[in-house]
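What you see is the complex with one protein chain gone and the rest in place.
Note that the chains are named A and B in the order they appear, and that numbering of residues resets to 1 at the start of each chain.
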Amino acid sequence: MTGQNERPNVPPAELLEKLFRTAFKIRVFETEGIKLYRQGLIRGYFHPYLGQEGIATGVCAALREGDYIASTHRGHGHCIAWGADVKRMVAELLQKESGYCRGYGGSMHIADIHNGNLGANGIVGAGTPLGVGAALAAQIKGSDAVTVTFSTDGASNNGTFLESLNLAAIWNLAFVLVIENNRYAVSTRIEDSTREPDLYKRGLSIGVESHQVDGNDPLAVYELTRQAVQKCREGKGPILIEAKTFRHMGHHVNDPGKYMPEDELAYYKARDPVDRARNALIEMSGVEASRIAEIEAEIRKEFEDAVEFSRASREITMAEFEAFAADY
Amino acid sequence: MTREIMYRDALKEAIDEEMQRDPTVFIIGEGIAERGGSYKVTEGLLAKYGPQRVRDTPIAEAGMIGVGVGAAIAGARPIVEILYVDFAMLGMDMLVNQAAKFRLMTGGDGRVPFVMRTQGGTGGGVAAQHSQSLEALFYHIPGLKVVMPSVPADAKGLLKYALRQQDPVMFLEHKHLYMTKGPVPDGEHIVEFGQADIKRPGKDVTIIAWSNMIPRALEAAAKLAEDGIDAEVLDPRTLVPLDKAAILASVAKTNRAVIVQEAVRRGGVASDIASIIQEKAFYHLDAPVEIVAGLNIPVPFNLELEKESIPQVPAIIAAARRSLHLEPFTLAPTA
Partner (left out) sequence: MARPILMPQVGQDLTEGKITALNVKLGDRVKKGDIVAEVESEKAAFDVEAFESGTVIEIRYQVGDMATVLQPIMVVGEPGEAPEQAVTQASPAASAATMPHQDGKTLHGPAVGRTQAGAGSSPLARRLAAEAGVDVALLKGTGPGGAVVKKDVDSRQKTPLAIAGGSPLRSPQLGSGDPVVFIHGFGADLSAWRPFIPHLGLPNPILALDLPGHGANADLAAEDFGSLAARVREALAASGLNRFHLAAHSLGAAVAARLAGDGGLDIRSLSLLSPAGLGPRINGDFIAGFLSAESEAALRAWLELLVHKPSTLPGALVRATLAAREAGPLATAQARLAAGVFSGNTQLFSIRDALDRYPGPLRVIIGNEDRIIPAAYADQLPPHAALHRLALVGHLPQLEATALVARLVAETVRSAG
């Protein structure tokens, strides 16, 4: 086995493999999930994370058990990076009882509250105050848990962005706000939403340490988040990270995204975060192509198994629903 | 044994006792720490529990409600004090789309033990943005509990109960009630949700009221008694959950109901209670259900007009008499 020593000053192989596995798993989940949608197995809304995998992958790799994440309407990637069970995710998308929310939530609302996932959210921007609240709860309980809210360029124009980040600042909360800047709020270009498309500057204006990073580079995202999380645990939070990225398709599964210029898309596709994670693993840790193929096959199998599991699962019964609803 | 204490002190006792009992209970709001709150409900709590658990906030209702909801989801027990219920409108997304939905959308896994304390109602010329009774907005949203205490004992017992629940509670106080006094039992005093209280037993007509309309309903009942009319005054105390059984039992006894709310009539809780009565107790009704409610207008500043715009005692008396067929009314629908 090739020792790390022969490749001085590169990230550990375990980290590189983890980043690739996560990014690829998200890619497979979204790509195959869209097919399930097309077949009518998934109904409702479906916002693919395709193209943005590098951010969730890098950020979550820097967190540990006991921390919290809060996500967006485009939340599948965050769940997977956080370590969610793909079986229960697919089951939720198929509205089955074995899903994370027993089929009550769906694509936009997967949460795993017992494992620190505060959930995806159908209201753009809502994750920010919720994440700050979790950080406040941690502080009051004397825990050193860090909360990360994944947010969006669109959400940064929402009032609660300022209100809650400011609360995190005055209370020195262990909170990291990650703005996934994919340049489009649904179909509106960032230049039409704000005069200042470098969104990290908003944090600076209220005294919050703020950074910008290439969101399509999982390793760079990981490293910046690792430092931010460290500072938060030392009581130096909150920290804002703006991660520049781009969607590979429209806002949701039925949006062809024709408003996204082809050259822009080509530019980002050439900087595909999954490819970069794969290349980093190959180049920096010298993993053989056959090993990559094994990993990919394993992940594809995991998804196929999840579909089988979900299709075999049952839906909530009317009696269960009535019992649940009676409490309202 | 009981003590005569003020509504605001009863609330403070509840918060104090629950903060003592549960270290995850904390309170945030505007001017609630050093200043002790506009109505002195939180006076002394900062000194006792320290700045971690008693925090002033900037003027950012959406942010503070949202942060409170987030803290609740993550397992703490926040009390978010909003100065006026009117200001809670800034945080409606967090209440309606987040707090109220979370439990269902997580299939029952996620709970939101969150209490928003605020106050509403007219208050002697504070005009339309500081005088509203907005319980119907919260009542309409499945997933929110709505509590409206009328007396100190209920204020204390219901707030203590609220701080032990797993669902978001809209705890709506009334600015006119903070200085009112009433008996509060010594020792641990808890009032469960969904238990109406008969504030005055009677047999001839049921008057249903809550919050600041309870003192008026009682005054009306006393005047009706002078004419030999024995009115029952029923206080649901919590609008969600609503003690329908108690309401229906009282109406079945008296065969008539007068519902009094300070809030504007249109789309109000009174209308919903009336619909419940007509649906479930139709064949017990000997007269139309009467609603005495605020006018369908923003509350005016001018004191006389303010008074005119919300229910007064004579209107409650007249409604009760109509339901007893002692006053003329037309059977025909009016425009």
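Convention: contacts are C-beta pairs under 8 Å (C-beta built on N, C-alpha and C of every residue); 3 or more make two chains touch, one makes a residue touch a chain.
Note that this is a predicted model, so its numbers are computed, not measured.
The missing chain, though absent from the view, touches A, B when the full complex is examined.
Check A:V10, A:L41 or A:A220 against the missing chain and you find that the one touching it is A:L41.
For the chain left out of this panel, the touching residue among A:R27, A:H47 or A:K96 is A:K96.
In the complete assembly, the contact with the undisplayed chain comes from B:D286, out of B:E192, B:D286 or B:E308. Taking the whole complex into account, chain A touches the unshown chain at residues 35, 37-45, 94-96, 254-256, 258, 315, 318. Mapped onto chain B, contacts with the missing chain fall at residues 255, 282-287, 325, 328-331.
By definition in this document, only the chains that are shown with their structure count from here on.
The geometric centre of chain A is 41 Å away from that of chain B, both derived from CA atoms. Residues 68, 70, 99-105, 109, 111-114, 118-119, 121-123, 126, 128-141, 147, 159-160, 162-164, 166-167, 170-171, 324, 328 of chain A touch chain B in their complex.
Those residues of chain B whose C-beta lies close enough to touch chain A in the complex are 23-24, 26, 52-53, 55, 57-58, 60, 62-76, 78, 93-94, 97-98, 102, 104-110, 142-143.
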